[in-house]
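One protein chain is absent from this view; the other protein chains keep their places.
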Amino acid sequence: MLALRKTARGPGAELVEVPVPDPGPGEVLIRVDAASICGTDLHIYRWDRWAEGRIRTIPMTFGHEIAGTVVAAGPEAHHLQPGTLVAAEGHLYCGFCRLCRTGRMHICENLRILGVDVDGGFAEYLAWPERTCWEVDPRIPPDVASIHDPFGNAVHTVFAEGDARDVATATVAVLGCGPIGLFAIGIARASGASAVVGVEPNEFRRDLAKRMGADLVVDPTREDAVAVVLDATGGHGAEVVLEMSGVPAVIDQGTRMLARGGRMSLLGLPSEPVTLDVTDQIIFKEARLFGVTGREIFRTWQQTTTLLASGMVDVSPVLTHRFPLAGFEEAFEVTASGRSGKVIMFPHPTAP
Amino acid sequence: MLALRKTARGPGAELVEVPVPDPGPGEVLIRVDAASICGTDLHIYRWDRWAEGRIRTIPMTFGHEIAGTVVAAGPEAHHLQPGTLVAAEGHLYCGFCRLCRTGRMHICENLRILGVDVDGGFAEYLAWPERTCWEVDPRIPPDVASIHDPFGNAVHTVFAEGDARDVATATVAVLGCGPIGLFAIGIARASGASAVVGVEPNEFRRDLAKRMGADLVVDPTREDAVAVVLDATGGHGAEVVLEMSGVPAVIDQGTRMLARGGRMSLLGLPSEPVTLDVTDQIIFKEARLFGVTGREIFRTWQQTTTLLASGMVDVSPVLTHRFPLAGFEEAFEVTASGRSGKVIMFPHPTAP
Amino acid sequence: MLALRKTARGPGAELVEVPVPDPGPGEVLIRVDAASICGTDLHIYRWDRWAEGRIRTIPMTFGHEIAGTVVAAGPEAHHLQPGTLVAAEGHLYCGFCRLCRTGRMHICENLRILGVDVDGGFAEYLAWPERTCWEVDPRIPPDVASIHDPFGNAVHTVFAEGDARDVATATVAVLGCGPIGLFAIGIARASGASAVVGVEPNEFRRDLAKRMGADLVVDPTREDAVAVVLDATGGHGAEVVLEMSGVPAVIDQGTRMLARGGRMSLLGLPSEPVTLDVTDQIIFKEARLFGVTGREIFRTWQQTTTLLASGMVDVSPVLTHRFPLAGFEEAFEVTASGRSGKVIMFPHPTAP
Partner (left out) sequence: MLALRKTARGPGAELVEVPVPDPGPGEVLIRVDAASICGTDLHIYRWDRWAEGRIRTIPMTFGHEIAGTVVAAGPEAHHLQPGTLVAAEGHLYCGFCRLCRTGRMHICENLRILGVDVDGGFAEYLAWPERTCWEVDPRIPPDVASIHDPFGNAVHTVFAEGDARDVATATVAVLGCGPIGLFAIGIARASGASAVVGVEPNEFRRDLAKRMGADLVVDPTREDAVAVVLDATGGHGAEVVLEMSGVPAVIDQGTRMLARGGRMSLLGLPSEPVTLDVTDQIIFKEARLFGVTGREIFRTWQQTTTLLASGMVDVSPVLTHRFPLAGFEEAFEVTASGRSGKVIMFPHPTAP
């Protein structure tokens, strides 16, 4: 089969012929119908400092936002029937550590990540444990199915502690309107936010933010985002801030636009330490800061299914580009350009 | 001034001339611009068994869903300026009991109720403590302002424990679509419910339920509401049930249509004991049942303001009838008829 | 091997020779070192109406409070090593339903129960899925290990919604001081309850309640438990009520002794419908009623381990009787007598 692989510790990737994987115990073989490109994939493709430090095994197939059809089952895999459309939870948890045992498999002490620690899904086929497969609701088409992973990131970021407790009637600021930020705008909107502000330097994405339901979008290269949010909230600040940029200065700004008693969730990964005014912006405000990793397995997936399948959030504006796997160079180029939302590839030639 | 008073312990009420009240310490004098009729008022008007047992002082002006304009301040009332439009929180709390001291003034151990325990607001003027007045957001017109109280009941019922934690992505069943149930439909809709089912025997109100956003309405006189809800939810049941009817058999049905792990909030007041299948419908389901009283002071009011002022919930379909105070007989008749949503009276002749 | 089995649909049980079970896929073979007797086992032994209606397969080995040593692994069981001491979670969940997928396996829509739906553990050996085995902390001795199940019931009842949020500084009433109620007294005490009241008609158990840390014990055959609790709390009522009796009248009393804004958890299973004063005792109090089933898998187990292994709760007063499996008749007799706490049997002759 064809697989998009890192074959050297440097920029780029190669589409090469490799054997179809043999599903091991508890695994199923999935024909990969759709695979979307994550920011992480772009890091790996470009081979930046993060990738150099994080990726251990080369050659390796990458890609982890995967949906596809079960075509075979390995030994000890009893549940999923051939023909079932599934999306992959890419966080492979141990199931036995203290975190797994208390229902927090997504922050397992022994996590391995699809397409980062083990061969990924930018390939015609993927062998993956059935316990980390999610059966896709029939109302969700296969191409949309590949975004369960990043949409789930957004759900998990919006729904602090697993639910929507502080979103309904709140003002919500989304810092960084890449695909996950754009999904978060739609989710906050659907969950009763009274106003949603998107902050994003890229004009293309600001337009998408509006289409996803943002009441106000801010270009931080031209306006002071903190001032705009304070102004738009009568000086109170946003009750919920969702940080998707990973830029240290933006994280600091997030605390400054946060209302007293507000909540800020941090999903974007800063590559440098972050300096914060803890006294005035966290302690005196009684701010709550939540780190966010992955998605709750499978509570977030259930919520994601409901939001996508019911039509509560229409993600179609975000799904801007589609390519066959052979078009990967253009796909990565458009992803890197910023003139895109989510870019989807179709690894298997028979995919719908 | 004119006031609508119970002048005898029996059915009916009289519009009589009484002195304008003198605001006492901490009170303001409010010109009553709008006063809506609650089910409780109908009980008092008709003088049923509940009213006979509950109302202690006659003669008494009744009415507690009140909005109006501050026209004067008594001694020790320093905050509200003349001309301010306010809505009355009708739960007069002591401020010093264990519940008040822990932020739960709405279930104060020494509650007194406007228009039930003390003279109410179906009158041209009302003297009421400024600490139980809410300044109406300027985006909310005076007639709508009188529904802060029942809309707040609905908010408090939908938002168990004060927030929307389990509503987003949930299926919600509303049992009884009087005005509060109708508001609850709109609020659940705005807060991310994935589907809302209204159960109501009255056709007029079922139509309003649809207009407020119910996906499905059930006539329990023709269909088995439990079966319909189970069927509509793939057999799982509704994750949130909001009981607005106060009918013992309907409360029992509520537990039967509730999903495993679901939550049922009880606002409707049954006049008889209620018999429940605790083992199968509560314990084995790990159901949570919440009693609901009034509104949180003033957390619910803040949420109510946001929902009404932002346009997230459009209550106009529910506000079906408007009368001058002199038209009270027709107002109560139409309230009793069931062919109405919320009925509003305008006690002061200069009211907008 | 020897197994204690129901061999007929009537009272009693027989100790019979049966083949050692063959562990199936994903199962391990456990040498049963200790097995404690639950109230459910007594129902099955006596063959009351509940047992007649609930038990489908006869003959069947019963018993579900089991601890033992892994001696062999079936196919597809890869994790547990021979020699590991485990306790059995007796709720066999499907893993794929909506509840399992959202972390609530203990209320799985397709639950099967050890010793009720499938052969249980009053036997020298038990074959049981490794995914429902809990590795016992080495600080917990094997005989105590068999009480993970009922102690976990108590933890889950005390810790509403999985944590101790409303117990610290609260007054707690425990209605029914059988073994689970006695454990609950110790857990509430260790979790910061300011006062714990035990209500129990049996004198032997009232004495145990005191030894487990109850500040006050009430004999409801001689005193009005509601009056005593109200009196002991300055008229406010208990902020947390834990219902362990399953007696309808006691459940009603629980609501009457509950403080405004309080929480009542229901674990005892009433065999009849329960009639409650919903208006005054639930709605006007804003009471929260929680049904409680089993234990959270495995959050409760983690908490149970901490409480038992750290010595925070000393259960030794409750473990009143120990018998070899051959002494089952006396074991059930003393269980039925009420002059006992938890009764433990040692099914395998080599058990410690």
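Order of writing sets the chain letters: A, B and C. Residues in each chain are counted from 1.
Note that a contact is a pair of C-beta atoms (placed from the backbone, for glycine too) under 8 Å apart; a residue touches a chain by one contact, two chains touch by 3 or more.
Treat the numbers as computed from the prediction; the structure is a model and nothing was measured.
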| item | value |
| --- | --- |
| Residue of A:R46, A:K210, A:R288 or A:R322 in touch with the missing chain, whole complex considered | A:R288 |
| Residue among A:L4, A:L99 or A:L308 touching the omitted chain | A:L99 |
| Residue in contact with the excluded chain [from B:E14, B:E52 or B:E76] | B:E76 |
| Of B:G12, B:G103 or B:G338, the residue in touch with the unshown chain | B:G103 |
| Identified contact with the non-displayed chain, of A:G261, A:G311 or A:P349 | A:G261 |
| On chain B, residues whose C-beta touches the chain left out of the figure | 25-26, 75-76, 78-79, 96, 98, 101-103, 296, 298-299, 301-302 |
| Contact footprint on chain C, counting only the chain that is left out | 159, 163-169, 190-192, 194-195, 302-303, 306-307, 310, 312 |
| Chain A residues touching the omitted chain (full complex) | 98-99, 102, 104, 106-107, 109, 236, 248, 251, 260-261, 266-267, 269-271, 273-279, 282-293 |
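Note that in this section only the chains that are shown with their structure count from here on.
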| item | value |
| --- | --- |
| Busiest interface, counted in C-beta pairs | B-C |
| Whole-Å gap between the CA centroids of chain B and chain C | 42 |
| Numbers and ranges of chain C residues touching at least 2 other chains | 98, 102 |
